[in-house]
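Reviewing the structure listed below.
One chain of protein is taken out of this complex; the other chains stay put.
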Amino acid sequence: MSDRYEIALIGNPNVGKSTLFNTLTGENVYIGNWPGVTVEKKEGEFEYNGKKFKVVDLPGVYSLTANSIDEIVARDYIINEKPDLVVDIVDATALERNLYLTLQLMEMGANILLALNKMDLARTLGIDIDVDKLEKILGIRVVPISAIKKVGIEDLKKAISEEVKNKRKYNIKYPHFEPYIKKIISILQKDENLKKYNLRYLAIKLLENDKYVEDIIKKSKIWNELNPVLDSIREELSKKYGEADLGIIEERYKVIDNIVKEVVKKKSGKLTTTQMLDDVLTDEKVGILLLIPFLWMLFKFTFDVSAPFSAMIDYIFSLLGDVIKSSISNEFIASLLADGIIRGVGAVLVFFPILAFLFFAISFLEDSGYMARIPYIADRFMNKFGLPGKAIIPLVMGFGCNVPAIMATRTIENEKDRILTILINPLMSCSARLPIYALFAGAFFSAYQGLVVLSMYALGVVLALIIAKIFRKFIFKESPSYLIVELPPYQIPHLKVVLKNTWERVYDFLKKAGTIIVFGVILVWLLSVYGPSGYLGAEALTNPELLSNSWAAVIGKALAPLFAPMGWDWKACSALLFGVIAKEVVVGSLAILYGVGEENLSNIIVNAFTPVSAYAFMAFSLIYLPCIATLGVIRQEIGWKWAVFALAYEMVLAYIVALTITIIGNLIF
Amino acid sequence: MDIKDIKGKITTLSLIFGLLFTISGIIEITIGICSILGFEIKLPLFAGDAFGGLSLLAIGITYFLGVKKALSEDIRAVSYLFTASIVGLGIGIIAFLLLISNAMGFLLGFEDWEDWSIFSNLNVYLILGILAIIPYKIAKIIQSTT
Partner (left out) sequence: MYPLAFAKEGEEVIVKEINAGYGAMQRLTSMGINIGSKIKVVRNQNGPVIVSARGSNIAIGRGLAMKIIVERENNER
């Protein structure tokens, strides 16, 4: 394994680890200007001078004392996997805070290289860092870079290839603590099993009351000997610092203060753009007032600017269907292609531009830094419903897709807060449900289309808040944990980053359209042309009498009595069932079952539904069942029990809401 | 720079733009509400989008809050001028993108754009949005002198 090395990228949140990862490896992981973008470890590779380097991108951490899942992922990796080199990425504009983690990494005895990122920004802010001096004081290699501008990357690669072999010895001493550290190490040495750890690190962590390390030591045979010694040291420290663990922290910051005094020169700042924007945007009242224009822009961009592209796709697909029907003579295959795949997938892809524009808008907000302010703005409001302020980010991301949104809850430290946030997430209307609303709103409420679609989103949010409040009261009986979050500077979004991020999500959608959705519509088509009596022929799709003998009809009719109060016919019922595969399939199935392409679909459903039953159908589609992928990720994150619970409560809720809409709607109209 | 020296400039600028956005916003909201109630009012430059009108109004109010800060000689008046202008500019950019995209739909000859004309997109959003460049630039200049 001489020429293969593993290196890890670690650093505070939002310092540009993923940006550097992408630059080094040519991968395309998600980047955003808010802390907590990366929540699981990502791997990639690059070559330099014939050597191969495996690179691991980790979630950001402020220290090695982990609280939340994403931090635990990073800490466990560093402690257990022992990479050949740890590249500690440090934000040059916040060196003082970033060095805290650096010191901890040095305590661990990891082989470290310091990458001083965002040098471009530091320069604009008038921050001057003496790199050579920093290198000398710390005793580790320091490379200034700008990951986004790709400056210094070659130097960094060179430094990496040199440092992987170079196991440096460095020494950060904590003058007031050395006697205690020595004493503890002398006891730890007696256990052979602990030799695989860095003893100095264990000793310091014990002085810091770190639960994780304490649990490791408790299993050791020396615990009985160590425990009384530790107690007496802690008592001594408590007298001096108030709290034993505060001592070592204070000591680290003293060391940092000295370093910073030596190497950083800062021109006294003028009013920064971030200050100006935050004066207004974080103001309680104006901040909320200005949400109105932001939302307006979001909606106009997503729905109206994207419109001609949708029209284009619609046109192409209907053309394609006609061409296939007239050129393929085998009736079975022609129908499968034209009536099944093209019509079904086409009905979904028409909405593809809307999704792409929505993803672009969300990425834009993320990279601007505005997204990072939302937990702050929302904290007080969210607390009223038993949710922590940080829950807002997964909820907003849920408008895109619930799967990454549920992953994003990993930044929430408290387990109960996290479960609650996950449980309500499927109520945030993801983009897969948008085609359903767009279809029905266009057909029934064309004058107020936007408003009706908006009302679905609002319904989802309101229900999520109510459910959160109820669950908090009856299941998780403690109040949500406190907000502690960093507000990064605003920046003009990097178009390249936004486009890459958008493409990443668009690509996922296209992949889904090409696999799951195609599979779904083929299934629906097959179930429509076959029945208990055998093959019915492709005419089934144009002949209602034939179709009513198909499997799809059998299934739909079995469900229909349940939904009779809402007035949905069996076709709607079976479409809902197929929607479990992926919610886009609902529209695809409707298109197949009503036997028409997307364009005329709205004309036909006008006859099959009333405005009230259509609205109830939209609401039901919003709430019932999370799709299979979402259920899968809920299970992965918090277990089967909660996944089943989410499924059950959503079914019940969907039924109640749809019924209520029907009853009230019929009373009014 | 001391706030006293620029107080007059900031106040006038914020006041002018506050009035422009607020008045346009109110007219737009009125037309929008009327059309929901069933009276169609046609006014050149106005689209009758109540939500959009509300957005213009929100920006107008932000400018006015800047006026208040300037009068009490608070340097944060610049921040209000700056932020309101950035949001205004954002609205202008969206309006411009809409114009481009509608023109595209028209040129490709799609049904929904049959009776589109360029005048339906030359509206207050576009005009105010473009005008917001002026206070934005001025706020930037003031920033660089602080």
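Each chain carries a letter (A and B) given by its place in the written order, and its residues are counted from 1.
The rule we apply is simple: contacts are C-beta pairs under 8 Å (C-beta built on N, C-alpha and C of every residue); 3 or more make two chains touch, one makes a residue touch a chain.
Just so we're clear, the structure is a prediction, and the values are computed from it rather than from any experiment.
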Chain not shown, its touching partners among those shown: A
Contact partner of the left-out chain, one of A:Ser18, A:Asn33 or A:Thr65: A:Thr65
Residue, one of A:Val151, A:Ala334, A:Leu487 or A:Val506, that touches the chain absent here: A:Leu487
Candidates A:Pro179, A:Gly242, A:Pro544 or A:Pro561 - the one touching the absent chain: A:Gly242
Touching residue (missing chain; options A:Ala94, A:Ala468 or A:Ala540): A:Ala94
Sole contact to the chain not displayed, among A:Tyr376, A:Phe509, A:Trp570 or A:Tyr649: A:Tyr376
Those residues of subunit A which, in the complete complex, touch the missing chain: 62-63, 65, 67, 93-97, 100-101, 209, 211, 241-242, 245-246, 249-250, 253, 278, 282-284, 375-377, 379-380, 383, 389, 413, 481-488
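In this text, only the chains that are shown with their structure count from here on.
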Contact footprint of subunit A on subunit B as seen in their complex: 36, 51-52, 54-56, 58-59, 61-62, 65, 75-76, 78-80, 82-84, 86-87, 90-91, 94, 97-98, 101-102, 104-105, 108, 110-113, 139, 143-144, 146
Residues on subunit A engaged by subunit B in the complex (per definition of touch): 270-271, 273, 275-277, 279-281, 286, 289-290, 292-294, 296-297, 299-301, 304-308, 311-312, 315, 448, 450
